[in-house]
Structures are given as structure tokens and as C-alpha cells.
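Below is one structure; the comments refer to it alone.
The complex appears here minus one protein chain, its other protein chains still in place.
Going in written order, the chains are labelled A and B, and every chain counts its residues from 1.
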Amino acid sequence: MERVQAGHAPMLGKRVELGPPRDGRFKGKHILSVNQFSREDLEYVFSVAEEMRTAVELVGTFDLLKGKVLACLFYSPSTRTSSSFIAAVERLGGSAIPINEVKYSSVSKGESLPDTVRTLAAYADLIVLRHPETGAAATAARYSGKPIINAGDGQGEHPTQALLDLFTIRHERGHVDGLTITLLGDLKYGRTVHSLARLLTKHDVKVRMVSPETLRLPRDVLEEVRSRGLMVTEHASLEEVLPDTDVLYVTRVQKEYFDDQAAYDAVQGSYVITADTMRRARKDMVLMHPLPRVGEIAMEVDDDPRAAYFRQVQYGLYVRMALIAMVMGRA
Amino acid sequence: MERVQAGHAPMLGKRVELGPPRDGRFKGKHILSVNQFSREDLEYVFSVAEEMRTAVELVGTFDLLKGKVLACLFYSPSTRTSSSFIAAVERLGGSAIPINEVKYSSVSKGESLPDTVRTLAAYADLIVLRHPETGAAATAARYSGKPIINAGDGQGEHPTQALLDLFTIRHERGHVDGLTITLLGDLKYGRTVHSLARLLTKHDVKVRMVSPETLRLPRDVLEEVRSRGLMVTEHASLEEVLPDTDVLYVTRVQKEYFDDQAAYDAVQGSYVITADTMRRARKDMVLMHPLPRVGEIAMEVDDDPRAAYFRQVQYGLYVRMALIAMVMGRA
Partner (left out) sequence: MERVQAGHAPMLGKRVELGPPRDGRFKGKHILSVNQFSREDLEYVFSVAEEMRTAVELVGTFDLLKGKVLACLFYSPSTRTSSSFIAAVERLGGSAIPINEVKYSSVSKGESLPDTVRTLAAYADLIVLRHPETGAAATAARYSGKPIINAGDGQGEHPTQALLDLFTIRHERGHVDGLTITLLGDLKYGRTVHSLARLLTKHDVKVRMVSPETLRLPRDVLEEVRSRGLMVTEHASLEEVLPDTDVLYVTRVQKEYFDDQAAYDAVQGSYVITADTMRRARKDMVLMHPLPRVGEIAMEVDDDPRAAYFRQVQYGLYVRMALIAMVMGRA
């Protein structure tokens, strides 16, 4: 039997089966950090994201947020992330104001973030912010009269990426509890990994951290997630953990964190996933990467059905659609 | 009793009370200069802007200009102004083609403004133009088969800013006639102030010009507005005029007009509005600023109910929606 939730506009004449009515707990809220999500909240997000997936597959676009305007304010450019949010709001029937590469200086030149945010809040219904400084999203939220979604602030948080990562695991494997998840590569600077580790504390999983000595998970993050009950072990070699790994999450080693090319090359090349790696992995392993990659996974692996990183991109669209609809009070 | 003007599309199922039917006098016209607006025209603009305010507050977005395409052609970038126009057309149900930071040279490299404008007129229904050269908007209008809205051309005009400034005064105080309006700061280079002074000649107001000696209103502009009957006095100190001031309009002192940092700092710091200033101001004074500010108004003032500059941003959206709807013949 089909049922349509009150808040849902008819989807171009078709109807989709929707989950139980929800409590609108995210209406008008900011999305700033993974830490604001309880396990129950995560269920909420993911069930809305599943609905979005169904609806997009059925009709592509629908009018749930017809007339809503999203300001996409990116102080540091990110084609990938801004495109994802613009597509998300357009598929929900709304529209975007794209603002890229804002001229920026923390010193007196140019406008302050609070003033820019208050200005955009006068025009838009929702602001997606990417900013090079840690804590910028929280600052913006203090001044904005409209919901802020943090699309990455410096070394701080990138909660929508972590949520889509977790959604990918859940969707690819059917569940999260009970899995052995290996995080590989740059665990020091990759904020994605820190956020994902924090989200995993809300689940019953084993986590293997595999990195070169110089790029281990920061001690404070390790303490934090262990104190919240996450079972974490650290390793220098992928080989010893590969046979047990259910989910292998590979990260990009970012050049800008290295002093010289040789140091970069040494680390960058040390954990490349190839067809040979995949032969030694579990038949049902899920291989993930937040993208962009710069060689950490060989292109020969792309056709392996276990390579989930392009599906991960697709799931990101659904998760971002869900978050936008939720803070706008329509899911 | 509710009535809907012929040209108005139903607003997402709701109806708003609208003013008397109008004569469509701006249909197909260019908006190039404040000088093209008679007092009666201003009433027209502002009554449409009030309707836009009501409609946005009721429904956010509506389909008055469904299917209309606005080209937002900015030769010099301005996130603030372009975002405002894009939001305006999107809230009217239309869409935008954003064109930022056009590679530009007045010499032979690149395409001439007339050719670019004729090209965009083939794609869009309306062109919003910002350009670094005075007179560029008038040039564009000569070649465009579609209406041009001047969003600032060099040291020339910025009519939509002046109109939103006047709308702010009117909306905040309920009227304009009879007020004492103080313009503070850089009165020499700030085109906003020149345009606003010209608009004020159509009203019965007293204007106080407060600036350092080096940044006084240009003599020709002073002559012009006085010859049109505007009562203007000039002052070096805010103190002597503050007690009588109904509207205090603060401007940004733009660094690019100064030879060295010391000269800039001296002037820039000379008229900073603080909580202390506000204590000595009238209880019903309206404090305005075209934004962005770079320190002319201390952040501590932001929470003062007399601080109208963020509401001014909001009014700007309504005024720009009104102008777009008017030139498209829908208001």
C-alpha cells in the first residue's frame, strides 16, 4: 500500500512508498559536527537517505523543496562537494546560489564571515559552507538566521562526508555492527577519517588503523574514540589485517602536508591498492575512498564489483538530499 | 477583501493582497540611473517592493517569472550584489546564468561589451550588468535587445543600491519627508552616497554631510543636488549633528583610493560608530551601511535595534525583485 508523508509533495505524478512519519527533529537545526548525531539520529538520516535514493531512481527530481534557495558558500573551492550539494537541492526542486572562491583573508581586508553569513541568510533559506578555518561553521551558525550545513571547515569537521561514508557501509553490507573496518593511508591529516572514526564509536565494530609511522591517527583522536568504546588496533602493514577486513577505507595522502617530493612519494606509494591486493581480499569486501584519488587505488581495480567508491559518490547525493530536506523541515 | 492583479501568478496556492493595478510603465525599460525615477516612479517601485516583501514572507518563492532567464554579467566580482540578484530572480520563479569575473580589457584582447551583450540578449530575457567603467551600462543598453539593469558601473551609478537605501529609510521610519539624514565617511568616492543624494532631492529632507576634508562630496555633485533644492550642510564632526539625526548612513572608506596605509588608517578610524556613539544618538535613529563594512561600525552595535544594516540587505532583495518584475512587465 502506498502512503505519502504529509510533508512530501507529489513526485511528478508518481508516488513513492515512504517510511513512518517522523518527528522533524532536525528542522531549523545546523549540521556542524558528527558528534551531534545519536545512533537514533543516524537511523533517521539514513532512512530519509534511502527514501531519497528510491525517489531519485524513480523520478530523478521532485518538488519536495520547490522554491527553496540554497546558498553554496565555498571559501575554498571544491568542485566535487559543491556540485554534490547543488545537484542535491536541484533534485529536491529547489535552486542554488553558487558562490565559489570567495576572496578571503582572516585579516582586515574583505568582509568578516559573520557579516557574509548574515547577508546570505537574508537571501537564502539554507547555507552550505566550506571554509579553510577550523571552527568556521560553528561561528557561522552563531550569526545565521538560517540553517548552516558544514561542508568542511579546515582541519575540523566534514560531517556530510562521514555520514555518506557510513551510509555506504550500511548500504553495501546491509548493516554496520559486527564488521571489521580498516582505515588505510593518511590517518593524521585526513579529517574524513577522524569524523568516520567518531561515528563508528556508535556501532559495534572492530577498527584497524593502517598507516606509515608519520601519518598515524593523532593521539587525542585515538584516546577519544577508544574512551567511547571503539575497539581500535594500529598496524604498519595492510597484509596482516587484509584477510579479516570487511570494509577497506583508503584515503588520499595530501601532498601539501609534506616538506619535499621524496617524502611524499615514499608514503604515497606505500599503500597502493591493485588487482593483486584485491585477489588477497575477502570476496565480499567493500573498497571505499572519499575521492579524489591520486593513485592510491589503481584504475585496474575500478571494474571489480567490490570497488564501491563511485557508488559512494552516488550515496553522497542521497545523504545530502536527506540532510537538506531534514533541516528545511520536510523530512 | 483579497484581490490579485492580472499579471500575478498564484503564489503557491496562497494569495496576497496587492496594490492597485499599475500601468506597466517600466516594461521593457532599462534601469540605468537614479535620475530616471520621478517621485511617482519611486512610489511605484516601493509599492511593488512592499508586495514582494509580503509575498516572500508568506511563501518564500512564487511563480511570477516562471521560465524567465536572467544573465548576471559581472565584469568585476561582487558576491554580495550578484547573490542578491540571483536570489531575486529565483524567488520570482525564474533562473539565472551566473557569469563572474569576465576576462576583460578595454583594449583589443577579448570581446567588446556590445558584442557580449548582444550575445547574452540572445539567450536571456534580462541582463544585470556590473562593469568597472563609468557609462558601461548605458553602452550596453544601446546594444541590448533585452532590458539591462545597472548593478554598478565604475564611478558611475549603482541605482538599485540607492533605491534599496531609500526603501530602507521609508520602511524603517514609515516616511522620508521631514527627516534629517546624515551621510558619514567617504563622500568623495562612494558612488552609493552620490546616487542616494540625488534620490533625496525628490524629498523634503535635511541632509548633513560629515567627512574628513579629503573625502568631501565632489563639488559638482554638491552643486547639482543643491540646485535641485536639497538642503545640505557640510560638517567635519559627527558630534554636532548626531543629536538631530534621524537616519545615520555610514559608508566604507575604500583602501584602494589611498596612497599609503597611514593616510588610510587616519581616515578609516576617524568615524567609527560604537555603542558609545549609539548612546548619544536618538532613540529612534536608523543606522544604515551599504556593506561590506571594514570596521566603520563596531560589532557591538549589531544587536542595537536601531542597527538596520542587515535589514537593509533584506530590503535589497525585495527592491531587486520589484525592479526585475517591473522591467519584465509583470508588476
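To be clear about the criterion, a contact is a pair of C-beta atoms (placed from the backbone, for glycine too) under 8 Å apart; a residue touches a chain by one contact, two chains touch by 3 or more.
These numbers were taken from a predicted model, which means no experiment stands behind them.
Here the missing chain is touched by one residue of B:Q36, B:T119, B:T214 or B:T274, and it is B:T119. Among the residues A:S84, A:T168 or A:T245, only A:S84 touches the chain that is left out of the figure. If you put the hidden chain back, the residue from B:I97, B:V272 or B:A298 that touches it is B:I97. The set of chain A residues touching the chain not shown comprises 12, 59-62, 77, 79-80, 83-84, 86-87, 90-91, 93, 95, 98, 255, 291-295, 299, 310, 313-314, 316-317. Of the residues in chain B, those that touch the hidden partner chain are 66-69, 71, 95, 97-99, 102-103, 108-111, 114-116, 118-120, 122-125.
In this section, only the chains that are shown with their structure count from here on.
One copy, chain A, sits rotated relative to the other, chain B; on C-alpha atoms the angle is 120 degrees to the nearest 5. The centroid of the Cα atoms in chain A and the matching centroid in chain B are 39 Å apart.
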